[in-house]
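The structure appears right after this line, and notes come after that.
Then we have chain A:
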Amino acid sequence: NPDVTPDAGGSTGGTEKGGTLTILNAASDINFDPAKSQNLAITTLGLVLRRLTTWEVQPGKAAQVVPDLATDTGKTTDGGKTWTFTLKDGLKYADGAAITAADVKYGIERSFAPELSGGLGYHKSLLVGGAEYKGPYSGADLASVETPDAKTIVFHLKTAYGDWPWIASMPAFTPVPKAKDDPKKYSQNPVASGPYQVESYQQGVSVKLSRNPNWDTTTDQVRTAGPDNIVFQLGQDTTVQSQRLIADSGDDRSAFGAGFVAPAQLAQIEQNASAKQRLVTSDAGALSYLAINTQRGPLKDVKVRQAIEYAVDKRAYQVASGGAIGGDLASTLITPGIAGRVDYNLYPADPSGDVAKAKQLLTEAGQSSLKLTLLSENDQPSLAKSQAIQQGLQRAGITVTIKPVDEEAWTAEVSGDKGDYDLTVASWQPDFPSANGNIQPLFASSEIGGGGYNSARYSQPEVDALIEQATAETDPAKAQALWAQADKRILQDAPVVPLTYTKNSFLHGSKVQNFFVPAFPAYPNYLKVSLKQG
Partner candidate 1 sequence: MTVSPTEPRLTKATRSPLLAVAGLAVKFEVDGDTHTAVRDASFALHRGQVLALVGESGSGKSVTAMAALGLLPATARVSGSITLAGTELIGAEPSLLRDVRGGQIGTIFQEPMTALNPVFTIGDQVAEAIRAHRPVTHSAANARVLELLATVGLDDPARVARSYPHELSGGQLQRAMIAMAISCDPLLLIADEPTTALDVTVQAGILDLLRDLRTRLDMAVLLITHDMGVVADVADDVVVLRDGQIVEQALAAQLFAAPRHEYTRALLHAVPTLPELRLDEPEPATPPAHEPRPLDNAAATTPVVLLRNVVVDYPGRRRGRPVRAVDDVSLHIDQGELVALVGESGSGKSTLGRALAGLVPVTAGTVTVAGIEVGNASRRELRAFRSQLGIVFQDPASSLNPRRTVGASIAEPLSLHTDLRGDAQRRRVDELLDAVELPSRLRDRHPYEMSGGQRQRVAIARAIALNPALLIADEPTSALDVSVQARILELLRSLQSQFGFSCLFISHDLAVVEQLADRVAVLHRGRVVEEGPANDVLRAPRHPYTSRLLAAAPVADPAQQALRRAAWRQLTSASS
Partner candidate 2 sequence: MKLLRLVSGRLLSMIVTLLVISLITYVVFVLLPSDPAQLSCGRPCTPERLADARAFMGYDQPWVQQYLAFLGGIFTGRTFGSGAAAVHCAAPCFGYSFQLNESVTHLILERIPVTFSIAIGAAMLWLIIGVGTGVISAVRRGTAIDRAAMTFSTIGVSAPSYLVGLLGILLFGFTLDMVPVNGYVPLTEDPVGWLWHLVLPWCVLALISAAVYARLTRGQMLDVLGEDYIRTARAKGLRERRVVGRHALRNVLIPVVTVFGIDLGSLLGGAVITERVFSMPGLGALLLDAVGNVDLPLIIGVTLFSAFLIILANFLVDLVYSVLDPRVAR
């Protein structure tokens, strides 16, 4: 194929153009509405929709925030309270219309509409007036987003926020032309600004993307746009997916699975040389942890929680998540791959725990026969992990009852106000690669209940103050030091047991190239995948 353009990064070889890439998806629906999407910058939506900034993710390198529609990643003049972005020249939608700053503003505004809730909404509480704003459909506009001219957009924040450039990479920062906005249909038929547009959308069956004729490669440094067409096959059973990819025949050679390969299949792939070659495992990324409900009975006692830190059998947990390929043992809250992480271990023990120590701590706390409930999601992998925890604690005389509930109920319990559980196993991948994303959502007291993810229901004024201070810090180095300090401080209270830094494995067909999975985010970078031609 003559149409080979050398890739800027170069580390994964050139990008061949052409072919139809198939992405196998377990979900039965893809929501292309930027206001409602929680997509990462480098996955599905990134193929169709551009934002102010985006992520440059390369194998072996930490994720970087880079300009997308904007010429840079935003400028601030007042220490992070006001951010200004300028759009590049010659940007067009698929229909040929020009992309304007007003469209970006409109896109942000509509993300405030209750009709379109559901997306990533970090900006909603940061922007001035955001808390009260109810979207553009009632006629009002959001004054804190200014568009002095067609190319410039200015954000006024309530407080200084150093990670705003990351926020600007979220789906809500996609331009939406007001004239084309039909909130009912936008999720299936968005106005494309990226290299692909939605050609056909069949709910539950497939989504076909084809090239956007008006996308200009020169304005875009992150998307390589290799395949001519991309087809998402929806509602695919994960086991069948894996088998198709292992078999690697026909069109499946140009396919990859969007979901993790399950441990059972990992073992199978181990034994299959061809498939093993096509398995891509991320570096250790998201944190999986055991949350201890700090507001419940004996668990209020820090000694008891520390006993649990020692009693947990991390090795069994690791095996339950697929062994070494499933993740590395964890001891900190900030995950590898996040700038400023400091490695330490407050509760040093053998990988399978220190039962004697745990028992001793329990005796000190006066707890001889502890009975706890562990809330677990009811899918097989989650239950396997929960059982590994249960088994570990049992050794120290802690009787754990597993309460399996479905995923939605789990979310509701964990992020709801009641908090009717003692323990739960969770895993957290921040929405943007900053220690802030590691710590704040999980440990700030403001995140207890009401939809927040502080599943340990941990409330420590000292930590809250640290978080506030670190969030406002615009100097990356200083901020990172503060986050590392918070990390350690939190673990002293033992609200969670860090279990593993998980690794996600993905399988792709033999024709798929430039397929890699970084530590953050531990997902394949859709934007650079291409197909071998000929």
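Here is the rule we go by: contacts are C-beta pairs under 8 Å (C-beta built on N, C-alpha and C of every residue); 3 or more make two chains touch, one makes a residue touch a chain; residues count from 1.
Keep in mind how these were chosen: all candidates are chains of the complex that A comes from, given by their letters.
These figures come from a predicted structure and were not determined experimentally.
Engineer: Mark the candidate that touches any copy of chain A in this complex, from 1 or 2.
Structural biologist: 2
Engineer: Which of the residues in chain A come into contact with candidate 2 in the complex?
Structural biologist: Against candidate 2, chain A makes touches at 28-29, 36, 38, 113-122, 124-125, 131, 134-135, 137-139, 183-185, 187-188, 202-205, 233-237, 239-240, 243-244, 247, 249, 405-409, 411-413, 415-416, 431, 441, 447, 450-452.
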